[in-house]
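What follows is a single structure, and I will ask about it in a moment.
A protein chain is absent from this complex, but the other protein chains hold their places.
Each chain gets a letter, A, B and C, in the order it is written, and its residues are counted from 1.
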Amino acid sequence: MSFLKKLVRNREAGLTLVIILLVLLVGLRNPAFASLSNLQFILGDTSIMIILALGMLCVLLVGSIDISISAIMALSAMTAGILMKNNLGLVETTTLVEGVETALAIKTSTPLIVLILLAMGVGAACGLVNGLLIAYGKVLPIVATLGLQYIIYGLSHLVSSGQAIYRKDMSESFIQFTRHNLLGFNSKVWIMLGTFLLLYFFITYLRSGRRLYAVGSNREAAQMSGIDTKRTTLMAHVIMGALAGLAGMLYASHDNKVTQDMAMGYEMYVIAACVIGGVSVTGGFGKILGVLLGALAIGVINNGLTMLRLTGNSEFWKKAIQGAVILIAVVTNVYIKRGHEKRVLRERRL
Amino acid sequence: AEEPITIGVVYKQSGNPFFEAGVRGFDEASKELGFTFIHNGPADSSNEGQIQIIEGYIQQEVDAIAISANDAAGVVSVLQTAMDKGIKVVSWDSKVEAAGRNLNVDPSVAQNIGRVQVEEIAKQIGYEGQIAILSAAATHDNQNTWIAYMKEELEKPEYDKIELVTVVYGDDLTDKSYQEMQGLINSYPDLKGVISPTTVGVAAAAVAIKDMGMSGKIKLTGLGLPSEMADHLADGTCEAMFLWNPIDLGYAAAYASIAMVKGDITGAVGEKFDAGRLGEREIMDAGDGGTFILVGDPFRFTGENIDDWKNVY
Amino acid sequence: MVRFTDKIPAFFKRREWLLFGLIVLTFLFFNVQEPNNYTLVKLLNQTRVYMVDVGFMALGMLLVLILGDIDISVAAIAALSATVMGVTYKAGQGLPFGISIVLMLVTGVLCGLVNGLLVIRFKELFPMIITLATQTLYRGIAYIILKDQSAGSFPTWFSKDLGYGLVNIFGLDVPVMLLCLLAVFPLYHLWLHHTVSGHRYFATGTNLTASRFSGIHTDKIKLSAFMLNGLFAAIAGFFLTSRTGSVKYTIGTGFEMQAIAVAVLGGASTSGGKGSVVGLLLALVLLTALKNGLMLLYNDAFILNLSVGLLLILVVLIPNLLGMLNKYRTVRRQRLELAKT
Partner (left out) sequence: MSKSTPGQELMLNIDGVSKIFPGIKALDDVHFTLKKGEIHALIGENGAGKSTFIKVLTGVHQPDSGTLTLKGRSIVMSDPLVAQRHGIAAIYQHLAAYPHLSVAENIFMCNEQRAGQSPVISWKQTHRKARELLDSLGSTISTSAIMGELSVAQQQIVEIAKALSQEADILIMDEPTAALSKKESEELYAIARRLRDKGTSIILISHRFEDVYSLADRVTVLRDGRYIGTWDIQDTDEGMLVNHMVGRSIDQFFPQKTAPIGEELLKVDSISRLGHFKDVSFTLHAGEILGLTGLVGAGRTEVVEAICGVTKPDSGSVTLLGRDVHFNRPGQALAEGLALLPEDRQKQGLLLPWSIEDNITLSNLKTCRSHRFISRKTIQDKAEQTIKRLNIKARSGKDTADSLSGGNQQKVVLGKLLDANARVMVMDEPTKGVDVGSKAAIYQIMCELALQGFGILMVSSEMPEVLAMCDRAVVMRQGRVSAIIDRADFSPEGILKAGMPLTKEAEVSA
């Protein structure tokens, strides 16, 4: 098989090529874009979307969808934020530097890990409600999660009583949590990688992970072979919820801010990332590496657009380019697939 | 007993702390003047949402509507029907077109708002180098007016060595503003200063500057919320920024509304009324066919005075 | 023997009755809470705020949902069509208003056509993804045309008489807009539920392949659904503009979700094959009654959304649960009979 043929057959390789092309294109206009540090930055910036897309993969695999994730992010970050704000204390540390006394105020609060676990717990609870409605209440996924989106945003308004959480209300460890670098990569990247590997292991090597595929591929068959399809659907939604909670914390730490309407509209990017990554929206098919690359492609587009140095009607062009690139990527996928099918047909001997 | 006067307050977005502070101004005035008020804003800062709220107020037969409009033209029709029913309409913070209001309560003169920010950034970068503007959305009237005045100010000879390289838009979304700011830093290595005349933008810009290790290398000013900017002012990422006092703004709007309902003023040029602790205010010609009063000049927040304000709004 | 308690689930399985019951309850509840402001007369006036533009949009969305598809771009179509109307009319300096209106409708249909063609051509893709992309496109075009300006100064019959006018019918002041919407419903109902062409939308949505094999031109059905959806979106934009009095490219943002919610509340299912015009009307009335009541009582936008979400889920969930209960009961009764024999 020629290299090109292989490339076309392998969606992941194709996507990688598309991403490299995008980077080169933008880099041509603005060399700063293609610099290593900027690419590291993009990876960090896209980590949140990748984490969400990984969760969305699970949900899409079982043939469901979740459009309430941005609301879940808001609610879980808000819950953790309020806890943090209310427990915030100042620790005055005095240090002597060459005889000059400096007062360093470090804000401490509930330990970071507790906050993260709390947020993930809140997220998982929201996912649980989604899953219960969909799997046991037989409410269609779009309807259930659309309704829950309204409700959860409303809840985040209620728990915050209209107040936002600002940097001044955040503990130092929380603010710094997404600002550490390790081996040149942001902590978000490491958290994303950890999530990625865990999920990769889960859906490749564990039975309950593989069953996500089985349920989405043929629900009836899964039922007949004894898979609890309802519980599997529920599990997918809980995973999504927990990851949305984690993503919400990263988002809040990164933005230094939690508002009750945080991340509104983010879900559409996440779904688009999955689709570009080759996940079937009707369930049963999708590779985890594809999702990673799909999200990365969107991250490159979003970051690249700000670096294109467009002038004039730039705002419009940014929006249009974004829509167009997504559409083109998805449509190209369709053509590649059709080409593949045609090739298979041609190879048949009649 | 006579029924108390009711004011219906409409703001741009529910849960936005700036307007929470504005409501505190109404609250203060209501204690002094003895009126009641209800307040609401759409969840998604939309024009349609504001219309819903206004229609609800008309239904409740309020005496006056005090609105900070998302779309200056988009609420004119519905406010006209309100005025037809004898309801007084006062816009505050963000004005309604002249045809849809009796009076506008302007936080400050747009020209001043543009000017002080240019003066500030020029001083900080030493009157030399590249600067950029990080705005909200290209569709926001007040943003565009301020930016126009900034450009006008930059024409002056003392700013000859300052180059405005670009205006970018963060849509008042934190993450988009952050990305745009990061894009500015990467795209213009010689960038010296950034003006962001929007509370969301200036806060996101401060975070981006800090994250990219550019604190002190790129100066930042703009219009920011003290509570949100407190840490950035304290550590010097942003040396100084501006904002008017939303509490005073609400307070003045409340006094203007009551004066109008009571018939003390009609909204005509030259009329004067007592605005409580703010003193007397005179109605002036806004130049758009309507009239306005002025509340005050933008306040300059710095690391020194921020502690007094960060818990206020 | 059929007991009365067995009949209740079956009764509420008909969405229309469930909605009707909820309307009555909602009205009574808020009427008691707010006897002065929440009256039938005043509520009627509020219908133009909550019913008309979303209602028209939902009528189009209903068709698309019946086919098992979804269209996220409707609100953007409304914005683009309204933009075309405002820009060509140019505050009276441009084309005659009638022609602007026609251009607006044509724009809506064209946008729908593009959606439909993409959906037909790329069957492998989810309409949700396609219309997500065209949404950006349509609003983008509206933005390129209008920039940050707003287009307005429409004739008074449009922005005043249509937007805020009232007609006195039997002593009741009815908004002109509402009459326009109500005029469409019976026709639409007859067409969708009682004609051959309406029937075909349901068939196609239930099983596209089998419908195609049965001789239905399913591509045409899909295309026409998206085009009609575009047309209704344009009409929604028209009425929305008559209320705002001017057009901005952001007009109607987020309405697509409201339209979907209304249609689903009225009995449509996102998996296709289901939907009811009467249900849709009742859903609109219910939402008007509920939203207005909450607005008066709480004055809080988030609470409003929260309860709409709750309503949406409950109305879909309750019949499902009752259906399960019913099934369980039937089987149990038969089991008992079996045990007896």
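By our rule, a residue touches a chain if its C-beta (ideal position, glycine included) is under 8 Å from a C-beta of that chain, and two chains touch if they have at least 3 such contacts.
Bear in mind that the values here come from a model prediction, so they are computed numbers and not experimental data.
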Query raised in the report: Out of C:Lys90, C:Lys123 or C:His199, which is the one that touches the chain we can't see?
Result: C:His199
Query raised in the report: Which positions on subunit C touch the chain that was left off?
Result: 190, 194-196, 199-200, 203, 206-207, 209-219, 273, 327, 330-331, 334-335, 338-339
**Report entry** Positions on subunit A where the hidden chain makes contact
**Finding:** 204-207, 210-211, 213-214, 216-218, 220-227, 280, 284-285, 342, 344-350
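One rule holds in what follows: only the chains that are shown with their structure count from here on.
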Query raised in the report: Considering B-C alongside A-B, which chain pair is linked by more C-beta pairs in contact?
Result: B-C
Requested in this report: Report, in whole Å, the distance between the mean C-alpha point of subunit A and the mean C-alpha point of subunit C.
Outcome: 31
Report summary line: Distance between the CA centroids of subunit B and subunit C (whole Å) is 36
Report summary line: Shared-interface residues of subunit B (touching two or more other chains) are 14-15, 43-44, 137-138
Report summary line: Note: subunit C residues in touch with at least two other chains are 147, 300, 302, 305
Report summary line: Note: in the complex, subunit A contacts subunit B through residues 30, 32-33, 35, 38, 41, 45, 153, 157, 160, 162-164, 166-168, 179, 251, 254-257, 259-261, 263-264, 302-303, 306-307, 309, 311, 314-315
Query raised in the report: Which residues of subunit B touch subunit C in the complex?
Result: 14-15, 38-44, 46-49, 51-53, 55-56, 59-61, 71-78, 80-81, 137-141, 144
**Report entry** subunit C residues touching subunit B - in the complex, by the definition given at the top
**Finding:** 37, 42, 45-46, 49-50, 147-148, 150, 152, 159-160, 163-164, 240, 243-246, 248-255, 291-292, 295-296, 299-302, 304-305
